[in-house]
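As you look at this complex, bear in mind that one protein chain is not there, while each of the others sits in place.
And now, chain A:
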Amino acid sequence: MTSTDRPAQNRHSTRTEIIEARPIQLDGFVEEWPEVGMIAMESPYDPEPSIRVEDGVIVEMDGRERSDFDFLDQFIADHAIDISAAEEAMALDAQEIAARIVDPRVPRQDILHLTRGLTPAKLLDVVESMNVVEIMMAMQKMRARRTPANQAHSTSARDNPVQVAADAAEAALRGFAELETTLGVVRYAPLVAIALQVGGQTGRGGVITQCALEEATELELGMRGITAYAETISVYGTESVFVDGDDTPWSKAFLASAYASRGIKMRFTSGTGAEVQMGNAEGKSMLYLEIRCIQVAKGAGVQGLQNGSISCIGVPGAVPSGIRAVAAENLVASMLDLECASGNDQSFSHSPMRRTARTMPQLLPGTDFVVSGYSGVPNADNMFAGSNWDPEDYDDWNTIQRDLKVDGGLRHVAEKEVLAVRGKAIRALQAVFAGLDLPPITDEEVDAGIYAHGSEELPERDVLEDLKAAKGVMDRGITGLDLVAALEKGGFRDVAENLLHVLRQRVSGDLLQTSAILDGDFSVRSAINDANDYAGPGTGYRPSGERWEEMKRLRHVLSASNPEQEVE
């Protein structure tokens, strides 16, 4: 460029104007600021790995003496790290460990023998040496369960149980293994949790459900058998933020055992960015702090973790290498042999391309739950503040699965089947409400609920009566067994059987093992009887047989024998 064609001030090219109008410009980006922890990974302020063991006790970890340990350090040193493995593992170069993790010929079990002896700073060094493709290679091998699965959100802006039941049934039919709800008005929880359970078991027997609430209330619904598992048991990576959350690693470990004592599956939740968002990252990187959370989960003996930034995704999403850090945190959970429900569950970008790219590190290698969860309701009805994936994207998801032959857990279902199952779910809920003397569900609500996309298409319910009834559900001591009886009495014997099967699972405890889900025939599939056996090309989970045939189907596919016709 010469001095004569210097652009005029305030004049933009047409191209710049077009680019400026793109959705990506609505996303927020900031520079790194490592001093306050506004950095995803590779911070100059993260500690150097070290370990010193005396008389079977870790007396120094990552440069800190035991007398200076905060409560996370102490919990990790005493409960998460296997001292018998530490010396050998810590002596290895981080890059060498990373190479073995990425190498498909080194078995997963051999890697677990190393990772169980690593400190947080060492685990950080290991994953920092990987690029995003290596992280995916590693995830493909380290995921605990062989078969990937998916989880859906089923919520309602009006906490309308009719909508929740219908959308839960549709989500279950479409293939989700777990369904999660939460509330706008918390007092609605019992009715919405009942709707989720009834809808889920109508869509596909064996789906397991949860209702995200404050810890103690969530446990109570679980104890009663109204929900089948729990997930929103949050842990944090600095002591001050953990205390702000009104918990400690010991209170959470107690809670983990409390759930198991009732036969209820449970996982913890954490994610990069939580500490800096809550104002106390102690100048450490998001990924370093998240690795501490993962090790707290490991030490507490909980079978799994939901991570991948979760509700804080805007924070790592705003800084360089943030989405790589999120993929790395999922990997560390899997490297520590935990079930990983890998996020992708909060809207973080206005750009459809970026939303899709953000999910590839989980969808391509497969995780225990690729999305946790995928919104089964339109954004306005998503009470988790919106997911990265919406019902409008169902066919996009199915097509990506088909294009790349990767299993994201979903399938295309013909509309008539969807409508049938939505109708049945609402009528089953109608019967349960009648049987338990809860405010009636009208036939008008059934009809609207079958065809609705969102809550605004449903007749409004009498909220005060519903809330009174919801309180009554708790006061009267209604349990899952009452739901079974009401379903049977109302003529929904098959749904009653499905729910009873799920409730019976807690007597066996099989769902408590790592990465457990229930199949269509109620058989348990976990990291024990469906352990990941990936060992390179041609091995591990690959869509095949009936499942691959199912994945080939889409809404509009032309027949090979008659190109004028679409395949049913």
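In the analysis below, contacts are C-beta pairs under 8 Å (C-beta built on N, C-alpha and C of every residue); 3 or more make two chains touch, one makes a residue touch a chain; residues count from 1.
In this text, contacts and distances are computed from a predicted model.
Remark: of the listed names "Fe-S cluster assembly protein SufD", "Propanediol dehydratase small subunit", "D,D-dipeptide ABC transporter permease" or "Bifunctional protein PyrR", the one matching the undisplayed chain in UniProt is "Propanediol dehydratase small subunit". Only one residue from A:V243, A:A380, A:A414 or A:V567 touches the chain missing from this view: A:V243. For the chain left out of this panel, the touching residue among A:A169, A:I310, A:L364 or A:A496 is A:A496. Within the set A:T442, A:N529 or A:S544, the residue that contacts the chain not displayed is A:N529. Annotation for chain A: contacts to the undisplayed chain at residues 70-71, 74-75, 78-80, 82, 109, 112, 215-216, 219-220, 223-225, 239, 242-243, 246-248, 250-251, 253-263, 298-303, 337, 479-481, 484-485, 488-489, 493, 496-497, 500, 503-510, 512-514, 523-524, 526-529.
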